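Only a single protein chain was left out; the remaining protein chains are all shown in position.
Then we have subunit A:
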Amino acid sequence: MAMSKRKRARVVRGVQYGILVAVILVVALTANWTKIRTTFFDLEVAGDMFPEVITVGLFNTVVYTALGFGFGLGLALVLALMRLSVVRVNRWIAGIYIEFFRGLPALLVILAVGTGIPLAFGTFLDKYVALMIALGIVASAYMAETLRAGIQAVPRGQVEAARSLGMSPGRTMVTIVIPQAFKIILPPLTNELILLTKDSSLALFLGASVSEYELTQFGRVALNESRSLTPVLVAGICYLIITIPLSYLSRYLERRTGGRKLGTPESTEVKA
(Lines give C-alpha, C1' and ligand atoms only; values in the text may rest on other atoms or scores of the structure.)
Protein backbone atom coordinates (compact mmCIF):
# COMPACT_ATOMS: atom_id res chain seq x y z
CA MET A 1 0.00 0.00 0.00
CA ALA A 2 1.49 3.26 -1.00
CA MET A 3 1.26 5.99 1.56
CA SER A 4 2.47 9.53 1.03
CA LYS A 5 5.41 10.62 3.16
CA ARG A 6 3.36 13.18 4.97
CA LYS A 7 0.56 10.72 5.70
CA ARG A 8 2.99 8.15 7.03
CA ALA A 9 4.57 10.71 9.34
CA ARG A 10 1.15 11.55 10.72
CA VAL A 11 0.42 7.88 11.41
CA VAL A 12 3.77 7.39 13.16
CA ARG A 13 3.12 10.42 15.34
CA GLY A 14 -0.33 9.12 16.21
CA VAL A 15 1.06 5.73 17.24
CA GLN A 16 3.61 7.40 19.53
CA TYR A 17 0.94 9.41 21.32
CA GLY A 18 -1.17 6.27 21.63
CA ILE A 19 1.63 4.32 23.33
CA LEU A 20 2.31 7.19 25.71
CA VAL A 21 -1.33 7.44 26.76
CA ALA A 22 -1.55 3.66 27.23
CA VAL A 23 1.49 3.58 29.50
CA ILE A 24 0.17 6.42 31.62
CA LEU A 25 -3.22 4.73 31.93
CA VAL A 26 -1.72 1.38 32.96
CA VAL A 27 0.51 3.00 35.60
CA ALA A 28 -2.28 5.19 36.94
CA LEU A 29 -4.78 2.33 37.20
CA THR A 30 -2.50 -0.39 38.61
CA ALA A 31 -0.32 1.60 40.99
CA ASN A 32 -1.06 1.78 44.67
CA TRP A 33 -1.05 5.53 45.01
CA THR A 34 -1.30 5.69 48.77
CA LYS A 35 1.71 3.47 49.12
CA ILE A 36 3.70 5.45 46.60
CA ARG A 37 2.78 8.70 48.28
CA THR A 38 3.85 7.55 51.76
CA THR A 39 7.03 6.03 50.35
CA PHE A 40 8.19 8.98 48.32
CA PHE A 41 6.45 11.94 49.81
CA ASP A 42 5.37 11.49 53.37
CA LEU A 43 4.62 15.03 54.47
CA GLU A 44 5.27 14.20 58.09
CA VAL A 45 8.73 12.80 57.35
CA ALA A 46 9.47 15.73 55.07
CA GLY A 47 8.34 18.18 57.72
CA ASP A 48 10.65 16.62 60.30
CA MET A 49 13.63 17.37 58.06
CA PHE A 50 13.09 21.10 58.26
CA PRO A 51 14.73 23.43 58.94
CA GLU A 52 17.95 21.41 59.34
CA VAL A 53 17.92 20.18 55.74
CA ILE A 54 18.39 23.80 54.74
CA THR A 55 20.43 25.24 57.61
CA VAL A 56 22.79 22.27 57.80
CA GLY A 57 22.48 20.12 54.69
CA LEU A 58 22.05 22.70 51.96
CA PHE A 59 24.34 25.10 53.80
CA ASN A 60 27.21 22.61 54.02
CA THR A 61 26.78 21.49 50.42
CA VAL A 62 27.12 25.10 49.30
CA VAL A 63 30.09 25.71 51.60
CA TYR A 64 31.98 22.57 50.54
CA THR A 65 31.33 23.33 46.88
CA ALA A 66 32.35 26.97 47.21
CA LEU A 67 35.55 26.10 49.05
CA GLY A 68 36.43 23.40 46.52
CA PHE A 69 35.59 25.64 43.57
CA GLY A 70 37.61 28.58 44.90
CA PHE A 71 40.63 26.45 45.68
CA GLY A 72 40.28 24.55 42.42
CA LEU A 73 40.03 27.73 40.36
CA GLY A 74 43.23 29.10 41.87
CA LEU A 75 44.97 25.80 41.26
CA ALA A 76 43.58 25.64 37.72
CA LEU A 77 44.92 29.10 36.93
CA VAL A 78 48.40 28.08 38.03
CA LEU A 79 48.15 24.85 36.02
CA ALA A 80 46.87 26.64 32.91
CA LEU A 81 49.74 29.12 33.04
CA MET A 82 52.16 26.22 33.52
CA ARG A 83 50.66 24.49 30.49
CA LEU A 84 51.37 27.63 28.45
CA SER A 85 54.79 28.21 29.99
CA VAL A 86 57.88 28.54 27.85
CA VAL A 87 59.63 26.27 30.38
CA ARG A 88 59.12 22.74 29.16
CA VAL A 89 59.27 21.17 32.63
CA ASN A 90 56.32 23.33 33.72
CA ARG A 91 54.29 22.10 30.78
CA TRP A 92 55.13 18.50 31.63
CA ILE A 93 54.24 18.77 35.31
CA ALA A 94 50.91 20.44 34.58
CA GLY A 95 50.15 17.97 31.80
CA ILE A 96 50.81 14.97 34.02
CA TYR A 97 48.76 16.46 36.87
CA ILE A 98 45.80 17.08 34.59
CA GLU A 99 45.89 13.64 32.97
CA PHE A 100 46.28 11.99 36.36
CA PHE A 101 43.43 13.63 38.21
CA ARG A 102 41.06 13.75 35.25
CA GLY A 103 41.37 9.99 35.03
CA LEU A 104 40.57 9.23 38.66
CA PRO A 105 37.12 8.97 40.23
CA ALA A 106 36.42 11.93 42.49
CA LEU A 107 35.66 9.53 45.32
CA LEU A 108 39.18 8.10 45.28
CA VAL A 109 40.67 11.57 45.52
CA ILE A 110 38.37 12.48 48.38
CA LEU A 111 39.26 9.30 50.27
CA ALA A 112 42.95 9.78 49.59
CA VAL A 113 42.93 13.33 50.89
CA GLY A 114 40.40 12.88 53.68
CA THR A 115 41.81 9.71 55.21
CA GLY A 116 45.20 9.39 53.55
CA ILE A 117 46.72 12.71 54.56
CA PRO A 118 45.80 12.42 58.27
CA LEU A 119 47.18 8.85 58.30
CA ALA A 120 50.37 9.66 56.45
CA PHE A 121 51.20 12.82 58.37
CA GLY A 122 49.65 11.83 61.67
CA THR A 123 47.67 15.05 61.79
CA PHE A 124 44.05 15.91 62.15
CA LEU A 125 42.59 17.37 58.98
CA ASP A 126 39.53 19.54 59.37
CA LYS A 127 36.62 18.26 57.31
CA TYR A 128 36.19 21.59 55.56
CA VAL A 129 39.88 21.81 54.69
CA ALA A 130 39.97 18.19 53.50
CA LEU A 131 37.01 18.71 51.19
CA MET A 132 38.32 22.02 49.95
CA ILE A 133 41.56 20.34 48.91
CA ALA A 134 39.98 17.17 47.53
CA LEU A 135 37.18 18.84 45.57
CA GLY A 136 39.63 21.53 44.49
CA ILE A 137 42.03 18.95 43.07
CA VAL A 138 39.21 17.22 41.20
CA ALA A 139 37.83 20.46 39.77
CA SER A 140 41.20 22.00 38.95
CA ALA A 141 42.15 19.24 36.53
CA TYR A 142 39.11 20.03 34.39
CA MET A 143 39.14 23.78 34.82
CA ALA A 144 42.84 24.06 33.95
CA GLU A 145 42.13 22.84 30.43
CA THR A 146 39.12 25.15 30.12
CA LEU A 147 41.20 28.11 31.28
CA ARG A 148 44.03 27.28 28.92
CA ALA A 149 41.59 27.23 26.03
CA GLY A 150 40.13 30.54 27.21
CA ILE A 151 43.54 32.18 27.43
CA GLN A 152 44.39 30.95 23.95
CA ALA A 153 41.08 32.24 22.62
CA VAL A 154 41.94 35.84 23.47
CA PRO A 155 42.90 37.47 20.15
CA ARG A 156 46.61 37.91 19.60
CA GLY A 157 46.13 41.58 18.82
CA GLN A 158 45.15 42.21 22.44
CA VAL A 159 48.52 40.93 23.60
CA GLU A 160 50.35 42.92 20.93
CA ALA A 161 48.56 46.11 21.89
CA ALA A 162 49.43 45.59 25.56
CA ARG A 163 53.05 44.80 24.82
CA SER A 164 53.36 47.80 22.52
CA LEU A 165 52.23 49.99 25.42
CA GLY A 166 55.15 48.70 27.47
CA MET A 167 53.37 46.07 29.54
CA SER A 168 55.53 43.12 30.54
CA PRO A 169 54.34 39.60 29.62
CA GLY A 170 53.15 39.02 33.19
CA ARG A 171 51.35 42.34 33.41
CA THR A 172 49.72 41.67 30.03
CA MET A 173 48.50 38.29 31.26
CA VAL A 174 47.03 39.64 34.49
CA THR A 175 45.55 42.91 33.22
CA ILE A 176 44.49 42.10 29.68
CA VAL A 177 44.39 38.38 28.86
CA ILE A 178 43.02 36.66 31.98
CA PRO A 179 40.01 39.00 32.45
CA GLN A 180 39.02 38.40 28.83
CA ALA A 181 39.66 34.66 29.11
CA PHE A 182 37.29 34.46 32.08
CA LYS A 183 34.58 36.18 30.10
CA ILE A 184 34.97 33.58 27.37
CA ILE A 185 34.91 30.56 29.67
CA LEU A 186 32.18 31.64 32.07
CA PRO A 187 29.61 29.20 30.65
CA PRO A 188 31.85 26.11 30.95
CA LEU A 189 32.98 27.25 34.40
CA THR A 190 29.37 27.42 35.52
CA ASN A 191 28.89 23.87 34.30
CA GLU A 192 31.92 22.81 36.29
CA LEU A 193 30.35 24.38 39.36
CA ILE A 194 27.22 22.29 38.82
CA LEU A 195 29.26 19.10 38.52
CA LEU A 196 31.17 20.00 41.66
CA THR A 197 27.96 20.64 43.59
CA LYS A 198 26.95 17.07 42.87
CA ASP A 199 30.44 15.70 43.57
CA SER A 200 30.36 17.31 47.02
CA SER A 201 27.90 14.54 47.97
CA LEU A 202 30.86 12.16 48.03
CA ALA A 203 31.83 13.86 51.28
CA LEU A 204 29.57 11.38 53.02
CA PHE A 205 32.28 8.76 52.65
CA LEU A 206 34.54 10.70 54.98
CA GLY A 207 32.29 10.48 58.01
CA ALA A 208 31.19 13.62 59.74
CA SER A 209 29.61 15.03 62.84
CA VAL A 210 25.97 16.08 62.59
CA SER A 211 26.79 19.73 62.05
CA GLU A 212 29.02 18.81 59.09
CA TYR A 213 26.37 16.84 57.16
CA GLU A 214 25.83 17.95 53.62
CA LEU A 215 22.63 17.22 51.70
CA THR A 216 23.26 13.63 50.71
CA GLN A 217 24.47 12.53 54.13
CA PHE A 218 21.64 14.41 55.75
CA GLY A 219 19.19 12.63 53.48
CA ARG A 220 20.74 9.24 54.13
CA VAL A 221 20.55 9.56 57.90
CA ALA A 222 16.95 10.73 57.68
CA LEU A 223 16.26 7.80 55.36
CA ASN A 224 17.51 5.31 57.95
CA GLU A 225 15.30 6.81 60.62
CA SER A 226 12.09 7.13 58.67
CA ARG A 227 11.89 4.02 56.48
CA SER A 228 10.46 6.24 53.80
CA LEU A 229 12.17 7.43 50.64
CA THR A 230 10.92 10.95 51.28
CA PRO A 231 14.30 12.25 52.56
CA VAL A 232 15.89 11.29 49.25
CA LEU A 233 13.27 13.26 47.38
CA VAL A 234 13.70 16.28 49.65
CA ALA A 235 17.48 16.19 49.31
CA GLY A 236 17.09 15.88 45.55
CA ILE A 237 14.85 18.93 45.42
CA CYS A 238 17.44 20.85 47.45
CA TYR A 239 20.14 19.97 44.90
CA LEU A 240 17.91 21.17 42.10
CA ILE A 241 17.38 24.44 43.95
CA ILE A 242 21.13 25.00 43.51
CA THR A 243 21.78 23.45 40.12
CA ILE A 244 18.82 24.55 38.02
CA PRO A 245 19.44 28.29 38.52
CA LEU A 246 23.11 27.67 37.78
CA SER A 247 22.30 25.88 34.58
CA TYR A 248 20.00 28.73 33.53
CA LEU A 249 22.78 31.16 34.37
CA SER A 250 25.19 29.13 32.27
CA ARG A 251 22.84 29.14 29.29
CA TYR A 252 22.22 32.85 29.68
CA LEU A 253 25.95 33.57 29.74
CA GLU A 254 26.48 31.36 26.74
CA ARG A 255 23.86 33.26 24.77
CA ARG A 256 25.33 36.57 25.81
CA THR A 257 28.92 35.81 24.88
CA GLY A 258 28.28 33.21 22.20
CA GLY A 259 26.85 35.45 19.53
CA ARG A 260 29.28 38.30 19.87
CA LYS A 261 32.91 37.65 19.24
CA LEU A 262 35.11 38.95 22.00
CA GLY A 263 38.05 41.13 21.21
CA THR A 264 38.28 43.43 18.28
CA PRO A 265 36.27 42.93 15.10
CA GLU A 266 39.24 41.39 13.39
CA SER A 267 38.52 38.60 11.04
CA THR A 268 41.37 39.32 8.72
CA GLU A 269 44.76 39.49 10.36
CA VAL A 270 46.40 39.84 6.99
CA LYS A 271 49.74 41.51 7.22
CA ALA A 272 51.94 42.66 4.42
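Keep this in mind: contacts are C-beta pairs under 8 Å (C-beta built on N, C-alpha and C of every residue); 3 or more make two chains touch, one makes a residue touch a chain; residues count from 1.
We adopt the following convention: contacts and distances are computed from a predicted model.
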Q | Undepicted complex member, UniProt protein name, chosen from "Fe-S cluster assembly ATPase SufC", "Imidazole glycerol phosphate synthase subunit HisF", "ABC-type polar-amino-acid transporter" or "Thiosulfate oxidation carrier protein SoxY" | A | "ABC-type polar-amino-acid transporter"
Q.
Tell me which of A:L125, A:I176 or A:L202 is the one touching the absent chain.
A. A:I176
Q: Specify the residue from the set A:P51, A:G103 or A:G166 that touches the hidden chain.
A: A:G166
(Q) Considering the whole complex, not just the chains shown, which residues of subunit A touch the missing one? (A) 155, 157-158, 160-168, 171, 175-176, 179-180, 183, 260, 262-266, 268-272
